[in-house]
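A protein chain is absent from this complex, but the other protein chains hold their places.
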Amino acid sequence: METLIQFGITLAVLTFAYLVGSIIERRHFESLREREARHREFPTVSFETLPEGWRVAASGLAVGSTVVSLDYFKRFLAGLRGIVGGRIRSYEPLLDRARREALLRMTEQAVADGYDAIFNVRLETSRLASSRGDGKGTSGVEMLAFGTAVKLVRSP
Amino acid sequence: MPILMSNTETIPGKTIVEFYGVVSGNTVRAKHVGRDIMAGFKNIVGGELKAYTELLSDSRQEAVARMLEQAQSMNANAVVNVRFATSSVAQGAAELFAYGTAVRVQ
Partner (left out) sequence: MKFKPRAPREGINVSSTHPLREAALLIGGVSAIFATLILVIGWSVDLAVRWIPPELEVHTFGDWAYGLGDPEHEPERLAAEVLAQRLAAHWPEAPYAFQVIVTDHPEANAAALPGGTILVTTGLLRGLQSENELAFVLGHELGHFHGRDHLRGLGRGILYQLTASALFGFSVTAPDVTAFLGNMTARGFDRGQERAADRFGLTLVQARYGHVAGAGGFFERLASGASELDELAAYASTHPASSDRLEDLDDYAAQQGWKRDGELDPWQRSN
């Protein structure tokens, strides 16, 4: 009987995590697409050579980061994957969102400070250690994006 | 026509005429229990963990393939300044991450 109740609770939490998680995810993707469209004209590149003719008036370091949490349903699927092996498909949208969010934040901060482009963009991922060893505590993924933002001398 | 890649500022011997933006590809893979048990054994006797090497190399190829797919969808013909990052996102699972800038070279 006890097992059944335990099982039932787990199932309920999984369903809840899945439903709410999907809604949150969809909204986030919409927000990402909208903001990316808005900043489409802003160059962010991972190389450092400036195009000819670009003269730099000022520069600074631009940083954007975000921590996205793994919902229970995703972690459950990942756990099962840990037994059979293979691609953990449930994590992919999460990492995609985290990366795009970090890049956008870096961009938005640079735009707000009046910069014109970001060069030498670097991306770093790290996993937040869970507070409990058995994997039941908070766990999330931190995505860091940083680069050199430049303010150009306005040429007509 | 295959997309050129390099981890330098530009494709050696060519010039960049247009640049588009950052492209990336990532995969997350978990190892199955069989590999774990073998790895545990190797921890005692030492030596290359062939199963893992294979696993990560396959993941890397997949990540690069995704990055190139993104570049292709932007109509680029090269990706420069390619970088790789590996991180652990869950116990027993590794994320393989490849990113660079999609450009058009001549």
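Chains: A and B, in written order; residue numbering restarts at 1 for each.
Throughout what follows, a residue touches a chain if its C-beta (ideal position, glycine included) is under 8 Å from a C-beta of that chain, and two chains touch if they have at least 3 such contacts.
What you are looking at is a predicted structure, and each value in this text was computed from that prediction instead of being measured.
The chain not shown here is in contact, across the full complex, with A, B. The omitted chain makes contact with subunit B at the following residues, 15-21, 23-26, 31-33, 36-37, 40, 66, 69-71, 73-76, 90-93, 102-103. The omitted chain makes contact with subunit A at the following residues, 3, 6-7, 10, 18, 22, 33, 36-37, 40-43, 51-52, 73-84, 87, 89-90, 92-93, 95-96, 117, 134-136.
Going forward, only the chains that are shown with their structure count from here on.
For the pair subunit A and subunit B, the distance between mean C-alpha positions equals 18 Å.
The touching residues of subunit A, when paired with subunit B in their complex, are 43-49, 51, 70, 75, 78, 81-88, 91-92, 95-96, 99, 103, 121-127, 135, 139, 141.
On the side of subunit B, the complex with subunit A involves touching residues 9-10, 19, 21-22, 24, 26-35, 80-81, 83, 85, 87-93, 95, 97, 99-101.
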